[in-house]
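A single protein chain has been removed from this complex, and every other one stays in its place.
Naming follows writing order (A, B and C), and every chain is counted from residue 1.
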Amino acid sequence: MALDIDIRNLKRVSVVSIKGRVDSSNAPELESAFHSLMDNGRYRLVADLGGLEYISSAGLRVLVSTLKACRRYNRGDLRLSNVPPRIAEVLNLAGMTPLFKIFDDTVGAVGSF
Amino acid sequence: MALDIDIRNLKRVSVVSIKGRVDSSNAPELESAFHSLMDNGRYRLVADLGGLEYISSAGLRVLVSTLKACRRYNRGDLRLSNVPPRIAEVLNLAGMTPLFKIFDDTVGAVGSF
Amino acid sequence: MPDECRLTVPGRLDQLIIISEFIAQAARQAGLDERTVFHVQMAVDEACTNVIQHAYQGIEDGEITLACRRTDDTFVITIQDHGRPFDPTTVPPPDLGADLDVRRLGGLGLYFMHRLMDEVHFEFNAETGNTVTMIKRIAPQSQDDR
Partner (left out) sequence: MPDECRLTVPGRLDQLIIISEFIAQAARQAGLDERTVFHVQMAVDEACTNVIQHAYQGIEDGEITLACRRTDDTFVITIQDHGRPFDPTTVPPPDLGADLDVRRLGGLGLYFMHRLMDEVHFEFNAETGNTVTMIKRIAPQSQDDR
């Protein structure tokens, strides 16, 4: 149930697969994964949440701050795919569903850019 | 991680698949599963341990008492299949490996009767 | 208190996973369904994160004690610490409808606790420390579940 982050750089888009558990102890790890991508000029991101078992408000905060950073100057976006029902419920509760473009699968999310 | 017991009655042999966790709180459950088979005259048993994550001495005790009951009057046997490495280590530690006929897979165990 | 489970851990973020697994297992054992287990787990995680980050402010030698028990129609959790008290009534609610560019990051912890649990009470006491009590109402247990 630890956090496992896998990054796959495609031609125009990067896919960040987030598995396991994000809480306030490891949210900084997730944040630096996103930062390392953006520092390399990659702002078209897909977060594949298929393996995400748990996310607390500290993790949601990272998603929103990354979303903001990607959209700045219209240079990109953070889109979500494969959101498990329980995580979708949390996004909803946090009023975050309207902020994100959410896709059923990662192929669709990558192809949307 | 609860205990899940699945029984499959073949023509001559019954396969008992034991999944999850056997400790002293639920070992009686496992015992009555074996008893229900023997009460119906089924003494040729295969315990498929493929999904067994944990077994304490209370569970081992059930395996040995069932083995004894099956072999009595030469009427049958309890054979093991799919033993995960961690469970094999425990059987070894308990000096139980020489008592059982152990098979790599359930097909082999069923076919051995 | 006959049927209570208690956990005490150092007030550090790396203990959150121990807390989380403890409360999930205790809630499951008390008969709560998996969705409710998840909600309880999340509320407890937010409460303990606040204790570690705000009450203890990163000072690592404080302890957190959780206790939980099942009554007929509730699951009751208390979380105790000896850090600094605060006044929850002064914390503004998050503005969940705000546009992305003006939305305040954070400030969701207390909100989640209130949304995911049926009751949340804070108590501050110079001697016994701070206690948050969270209650989840559940369907009364049938005889079979016992």
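In the analysis below, a residue touches a chain if its C-beta (ideal position, glycine included) is under 8 Å from a C-beta of that chain, and two chains touch if they have at least 3 such contacts.
Computed from a predicted model, the values in this text were never measured in an experiment.
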Contacts of the hidden chain among displayed chains: B, C
From C:3, C:72 or C:87, residue that would touch the chain that is not displayed: C:3
Chain B residues touching the omitted chain (full complex): 1-2, 21, 23-25, 54, 56-58, 60-61, 64-65, 67-68, 71, 86, 90, 93-95, 99
Footprint left on chain C by the chain that the document does not show: 2-10, 14-15, 17-18, 21-22, 25-26, 29, 61
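As a convention for this text, only the chains that are shown with their structure count from here on.
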Distance between chain centroids, defined by C-alpha means - chain A, chain B (Å): 45
Between chain C and chain A, distance of the C-alpha-averaged centres to the nearest whole Å: 26
Multi-partner residues of chain C (at least 2 other chains): none
Residue numbers of chain B (touch at least two other chains): none
